[in-house]
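Every protein chain but one is kept in place in this view of the complex.
Now for chain A:
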């Protein structure tokens, strides 16, 4: 069912956005980090998309980015053969971890003391962040470049995906516990701790597996090649995006397609739900991030539900408070044209 919603478009990157991650909920709200081929990952306020700062230091495309739970630290994985750890409050670079090839994925343990990295050299590395100079623990076994590596089971296990396999490792013995062969190239992987669910996408398939046994629970087929999917924290629905530039929302229980949205001008590379499930963010080849409401019509963040009788007054107020900078005007025009006359239109009619 095609619906309409006005996403919040976050501009600023000058190249495709390839990864994004939310922090947990902190006393200051929650935060969002975006990895971009322009080499300059950005930190944003999670519920509004407002830019907070840019982490400067990488000398190549940034392929992976993550925040620790309380958003005090950030980690990034880049094509300059390094992973970096940053102070997410000041923006300062804290640690640079040299690798032998492009680094694709980074993940903090829940206590932020260890960092897991994976990349094109096919090795998983575990760094003790209190001793960054020390050699990391290395786990080998993948036969092609690692695309994603995540801590699981309360940081006692590791899930990693390469081109054709997803593997489960035991952290204490550093050995492989289980391996899953995937029919097509894995495009994304997400771990949901509550319920131990692993979300994998490949081809047009969005699949859900047990994170403990790697057995498949269920899978859905999308109309186009999917690059990333995310499960809602309450597991009521999931969102996915890919090569046809559209965002799809499905009912997790029935697999029914609930909503779909056009908006991006290029393939979608990553989608993630916010920690409170109220919105989801998408990153695209077009260089933008867009924030979408899970429940369209709710007042949340920068979205304000407009009641029909008040609408004319609200619309008049909104018009006068439109930002004046050229860049934002262009984006506002683009939003208006995508959704044609609906944003500031007069009262919709009820049709019998």
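Operating definition for what follows: contacts are C-beta pairs under 8 Å (C-beta built on N, C-alpha and C of every residue); 3 or more make two chains touch, one makes a residue touch a chain; residues count from 1.
Convention: contacts and distances are computed from a predicted model.
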Subject >> UniProt protein name of the chain not shown, from "Membrane magnesium transporter", "SUZ-C domain-containing protein", "V-type proton ATPase subunit" or "Protein BUD31 homolog" >> reply: "SUZ-C domain-containing protein"
**OP:** Name every residue on chain A in touch with the hidden partner chain.
**Re:** 3-6, 8-12, 14, 28, 38, 42-44, 48-56, 89-91, 291, 293, 296-299, 302-308, 311, 314-315, 318, 321-323, 325, 327-328, 331-332, 339, 342-345, 348-352
